[in-house]
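Pasting a structure below so you can have a look.
Excluded from the complex is one protein chain; the other protein chains are retained at their positions.
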Amino acid sequence: MATASLALTEATDVLRPGSEDAAVEAFGDGTNVLVVGGGTIVVPEMTFRRVRPARALLLQDAGLAGITRDGSRVTIGATTAIEELVGVPAPLGPCAANIADLEIRAAATVGGNLCAGGGHEAPRGDLQGAFLALGATVRSAGEGGIREEPLEDFLPRRRERLALDVSYEEPAAGAFAGLDRPHTHDYTALAVSAARAADGTVRLAATGAGSHGIRLPSAEAAADDPEAVGEAALQDVTPHDDALASAWYRTKVLPVLVRRALTELEEPA
Amino acid sequence: MKVVGARIPRYDGVAHVTGRTTYVDDVRIPGTLWVKALRSPHHHAGIEKMDTRPAEDMAGVHAVITHADVPLLEYGHLSALGIPADEPLLALDEVRYKGQPIALVAAKDEETAAEAVSKIAIEFEERPALTDVRQAFDTDAPKIHREGNWYTHFEDEMDHRQIRKGDIDWAFEHADTIVQGVYRPAAIEHAPLETQTCQVVPEPSGRLTIYSCTQALYFSMGVVAAHLQVPLNKLKFVGGTTGGGFGGKVDTATETMCALLAQKSGRPVKWRWTREEEFLCSSTRAPWHMEIADAVTADGWILGRKMLTLHDAGAYSRFSPYGLTKHSFHHTGAYTIPNLEFDGYVVYTNRVPTTAMRGFGVTSVSFAAETHMSRIADVLGVDPIEIRLKNANRIGDTSPNGIVYTDPSTVSTIQTIAEAIGNELKAEYRTMTNEPRSGEWLPEHLVAQLGNPEEH
Amino acid sequence: MNLTVNGVTHEVESSLLTPLLDVLREELGITGPKAGCHQGGCGACTVLVDGEPRRSCLLPVAYADGGEITTVEGLGSPEDLSPIQEAFIHHYAAQCGFCTSGMMLAGQGYIARGGTDNAAAIQEALGGHVCRCTGYAKIVEAVAAAARGDSFDLTETAVGKYTKMTTGGAE
Partner (left out) sequence: MAKHKGRGIAAIEYPTGMNQNGDPSQAWIKVKPDGRIDVFAGTADIGNGSKTIQTQIVAETIGVPYDWVTYDNSNTDSSPMCTGTFASRATFVAGNAALKAAQQVKQKLLEIAGKELEIDPADLEIVDGEVVAKGAPQTKMSVADVAGAATFGHGELITGTGAQLKPYSAIIDSETGRVDTPPHSAISYATCAAEVEVDDETGEVRVLRLQQCFDVGRAINPTQVEGQIEGGAMMGLGLGVLEDCYPYYPDVEHRGGAFGSYLAPSMEDMPQIDTILIENPSADGPYGAKGIGEMANNPQPPAIAAAVHDAIGVWITELPITPERVLRALGAKAAGGGEPRREGKKIVFDEELSVNAVSNGGMRFEVPA
């Protein structure tokens, strides 16, 4: 017996590149290509016919998984499972652990999370905040070929690019503060990541305070002033209403999470 | 006795843990068509034009139904009790909530059915929506039903349910304090793990076999028979095994429409709601608006209660008049309050119709009455457990509608919890029983309400 | 593509992007995994893929090609129940039964990873699975009992961990 998804996907040209080069070539300029990392976001989109791709690119065999270290530089391949990050130091590890549950983290990929579009009912892309705090760069393919750029520059164009890997310098310290509600369900209403680089630079970023992860430069500038830093963060965001929380609530709580993240950064639990 | 009282495992336990239990979605019938619905995208709108031919003309589409295909378009959940129906099975010329079904397609697979739905040509004229029950009575409020924004068919064609007991004016005159508050519990989705699912097979005999996840086989069979205008022996409901219900599967949400599609197409049909349909289009527990003013004495007796309830029924009445009546019967909670003035309205809004859910009609008032009781204890500075024991219903006390309590346990359940949480009760509260009131527990104001437990 | 489901290898004709859940239920007729949401939100469709619990509604079948799948049908039969199935009966961990298959497979995966009877760890491991009937308490007790290796009396159910009766009870 046929089901919706059977009928739909029969009409889709499915590509299964066996290497990074093949994936880059198959992606081309990204026109009409649906990228399937772990599938946890796009499979339901296809099931419910919100996405009707002409071509789909399955990345599982493209050799993009794995975490490598070169001195203090960490590089994480795009199809590395989010679950692989759970044990790494803050902010990345605790941020990863806060995403969905074990079964979804084991299937979902880092690249999929970085490229996630804004959810229509709740935020997506939890890792974006943690990687922004780490000052990460993303290597991606698409129009104009392969390039590496800061995550901040990549995020507005993430829907048009094929992420290959993400890299960052291991921080001297890191922290993560997220809302604890709802427990274990798919989405985080609001979270703040913080990291102090080896040179002492403090970076702060939020998830759930905009259509994608957002750096908090005003808060970073006030990082030494615990009284002011929380409120300063509000200058950097445009909170919104969704099914999980109102803009009002996000505005009230973002300063709290910023302070908590900074406190943890100074005095690791 | 050996079997009653024993911890016997579930009758269907082995089937459950081996995956052998057959839910409706697990029934396999070759040649089954899939069903998809055209639902209203608007909270409130008139239907100006509709043309289903583009869907009917699609390859793989076997049947399309609209209101015109339903022998009896309106049959209410409470029609069997003589309560007027107000909800068409499929929208006629107006949609009153987002998600309301307008037309259905049965096609060779789900994808084709979904595409056919998108090809139905339809034009709406959007109308202002009413969403706040508190504004429903205003002259400038959007009108949801021709007869108005609230249900008007209680006994003697009363437009609300009311309770009058004792002498409410006496209670408020003699009160030391009047405590007033507003309570608003939310709409809740039943969210059973099994979404609404139905399969219907047209049999060679002309009967229809209806595989249903209903919580109420015969109730749902009655609803389908009424819409189809057929005797019960034309239908066979197969079910009895439901993947969670909590009240939501008392609504006969899929069976009639699938029966009509099976009849029209001559093929087995299947409709499995998506989780999103279940969340956004299925009925919910009602949101309620309750205002309470209690006349109380300084030492914690509740002399009287005045209460207004606005039951947010959503777009259609379904079981709401029943739920409001049940609510009114229990609006004093586990306590005896001798003087009462209750007014309750079933109010329509442009949201999905609400229906029965676990604790129907009473969950709301349990929250209101108990939170109010905690507040009264707080403002009076009396112990929240003692005030409850003092006012607890006892054998021989009477309910809001005059029924004598014969076997209450309010006193014993409160005492049990007091002990469990380590709250040491004063002797007079520790020795209190469920037995009829006497002595200090029978003050003058409670004498008149007493009934005789032997009567019932 | 081929899938080995509960020890039996099947050629699969569904297209590569079809969710594993739909291949199991619709193509292979294996109905133990339930379509509770098709959104990854409930866990009723969880199966073991090469021993690891996965939401089958989220997994393109291409990603399971050549893999070993265990569904509830593969845990044990009515005549030969596995310990976790016995635990779910003895601890009354199934009511309507719709979430049960996913819960047991997540529990089985947890135990296979070396999980203990620690309640918090079980709540974390099974935390994404929704049950609307039981309130979860007896599910946690059942997984803990299976993790401990308890043996189970299937003629009666266990007294709840935090339950007491003040009067009456079994005579």
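As written, the chains take the letters A, B and C, and residue 1 is the first residue of each chain.
Everything that follows uses one rule, which is that a contact is a pair of C-beta atoms (placed from the backbone, for glycine too) under 8 Å apart; a residue touches a chain by one contact, two chains touch by 3 or more.
Worth saying up front: this structure is predicted, and the values here are computed from it rather than measured.
The undisplayed chain touches these shown chains across the complete complex, A, B, C. Of the candidate positions A:D21, A:D225, A:D241 or A:E266, contact with the unshown chain belongs to A:D241. Only one of the listed residues, B:S118, B:T131 or B:N452, touches the absent chain: B:T131.
The missing chain, though absent from the display, is touched by one residue of C:E52, C:E68 or C:E124; that residue is C:E124. The chain not shown here touches chain A at positions 100, 119, 121-122, 179-187, 241-246, 248-249, 252-253, 256-257, 260. In the full complex, chain C touches the omitted chain through residues 37, 39, 41-42, 92, 95-97, 122-124, 126-140, 157-160, 162-170.
The definition used in the following text is that only the chains that are shown with their structure count from here on.
Because contacts link each chain to all the remaining chains, their graph is best described as complete. In this structure, the chain pairs A-B and B-C differ in their number of contacting C-beta pairs, and the larger number is found at B-C.
The geometric centre of chain A is 30 Å away from that of chain C, both derived from CA atoms.
As a whole-number value, the distance joining the C-alpha centres of chain B and chain C reads 32 Å. Contact of a single residue of chain A with at least two other chains is seen at positions 1-3, 6, 48.
The set of chain C residues that touch two or more partner chains comprises 38-39, 41. By the touch rule above, chain B contacts chain C in their complex via residues 1-2, 5-10, 12-23, 25-26, 28, 190-195, 242-246, 272, 274-276, 416.
Interface residues of chain C facing chain A in the complex, by the touch rule stated above, are 14-19, 22, 26-27, 38-41, 43, 46, 52-55, 57-60, 62-63, 106, 124-125, 127-129. Listed in rising order, the residues of chain B touching chain A in the complex are 28, 30, 32, 34, 108-112, 114, 274, 276.
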